[in-house]
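All protein chains but one are shown in place.
When the chains are written out, they are named A, B and C in that same order, and each has its own residue count from 1.
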Amino acid sequence: MPTQAEITAFLEAEFPQTKCTVDAVGDFGATVRHPVSLAELRPGGTVSGPVLMAVADVALYVAIMGEIGIVPLVVSTSLTVNFMRKPSSTAEIVAVCKLLKLGKNLAVGEVTLYSEGLVEPVAHAVGTYSIPPRKAGTDAGSEA
Amino acid sequence: MPTQAEITAFLEAEFPQTKCTVDAVGDFGATVRHPVSLAELRPGGTVSGPVLMAVADVALYVAIMGEIGIVPLVVSTSLTVNFMRKPSSTAEIVAVCKLLKLGKNLAVGEVTLYSEGLVEPVAHAVGTYSIPPRKAGTDAGSEA
Amino acid sequence: MPTQAEITAFLEAEFPQTKCTVDAVGDFGATVRHPVSLAELRPGGTVSGPVLMAVADVALYVAIMGEIGIVPLVVSTSLTVNFMRKPSSTAEIVAVCKLLKLGKNLAVGEVTLYSEGLVEPVAHAVGTYSIPPRKAGTDAGSEA
Partner (left out) sequence: MPTQAEITAFLEAEFPQTKCTVDAVGDFGATVRHPVSLAELRPGGTVSGPVLMAVADVALYVAIMGEIGIVPLVVSTSLTVNFMRKPSSTAEIVAVCKLLKLGKNLAVGEVTLYSEGLVEPVAHAVGTYSIPPRKAGTDAGSEA
């Protein structure tokens, strides 16, 4: 399975738009973080909802890659986000993902999002992902 | 109620990150569009999920402003997106929003997202928004 | 494709728990209704959330059967419901479903739920369904 460094390199090459970095990956989960600066804020000094959704999406994607290997064609099929508290305008967003299902065709996971340093989460997401068919013996590995 | 031009000016001033423009607003709905260029694409040549979610969020926000006025502190409380078809990598995203509820404190709306020129939608979203208390007689107007 | 009477007979035989009846089916949609009596109410005199969810689920299921035939092994993969207004304790629930996608393996649809006689919806649902592989030439028909 890919290391944290390999997944980071993949994100930088293939998703140059994202500012997310990977804190941890493996064991059916992942932790990613995203900086917060003016570009992420909206009126009221809060981190915009779409930024939180994008971070949740990356966290789910990284957690799946941690189990099945670097498979670019994994695609989101749904995402539900509940926004619960106003994020800090000065703390990084930290997203902790845990996979609930990793099947042959479909993965489901949940993500709890925090403003770093605060105990109570700012948002929670559940996402589903479609996994493309893979050839046996590729470096994508076998499935859980 | 604000005109399309006033809402566009508000988005440009307060959400300089967004590339969305407003095609239509009013009658408990809105249509917004978003250009698609390299920055919006992900591996496989498809528009990234977070871009679609961000466009849905703007469409809902614009539809609500079309009814209650320019109220910056309207905030998303939830968003559910189903991704249904691969968007075109060369067509703009067009999002058509319809409000399902506009109460004193809470608005609910749905958004159907298209790649311009295609009949079948690429994604569908449902969002809920919290509306802050407003003073009577302000330009935010009275509620539906 | 099955008629309304055939779908009703199927529901009665296979889902004897449901009290739903089918008003209309076809054209990528369905309308179903559910009586409201004491069994459907909860404290406050409102129709319980799970009853509304069950009606939405049947409406989606019927709409899919209207397109692909009576395929018992279609299964829900997700359902998101937003409860928007207090339903009447004395009116039937009417659910209007529209399919957004009907693919080979996955269907997505939305349902707007009303208390009969009221203009504004009481709830809105979006559901996804997994469609089992079908043999060519069966009465399940070919896919849209």
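In this text, a contact is a pair of C-beta atoms (placed from the backbone, for glycine too) under 8 Å apart; a residue touches a chain by one contact, two chains touch by 3 or more.
What you are looking at is a predicted structure, and each value in this text was computed from that prediction instead of being measured.
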TODO: Would you mind listing the shown chains in contact with the chain that isn't displayed?
DONE: A, B, C
Open item on the list: Considering the complete complex, identify which of A:21, A:112 or A:130 is in touch with the unshown chain.
Closed with: A:112
Task: Residue among A:18, A:31, A:80 or A:115 that touches the chain left out of view - done: A:80
Open item on the list: Suppose we count only contacts with the excluded chain; which residues of chain B make the list?
Closed with: 77-78, 80, 106, 128
- [ ] Over the whole complex, note the residues of chain C touching the chain we left out.
- [x] 14-15, 17, 39, 42-44, 46, 48-50, 53-54, 57, 72-73, 75-83, 86
Task: Missing-partner contacts on chain A, residue numbers - done: 80, 82, 84-85, 100-101, 108, 110, 112, 120-121, 124, 126, 128
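Note that in this section only the chains that are shown with their structure count from here on.
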Open item on the list: On a C-alpha centroid basis, what's the spacing between chain B and chain C, in Å?
Closed with: 28
- [ ] List, in ascending order, every residue of chain C touching at least 2 other chains.
- [x] 80, 128
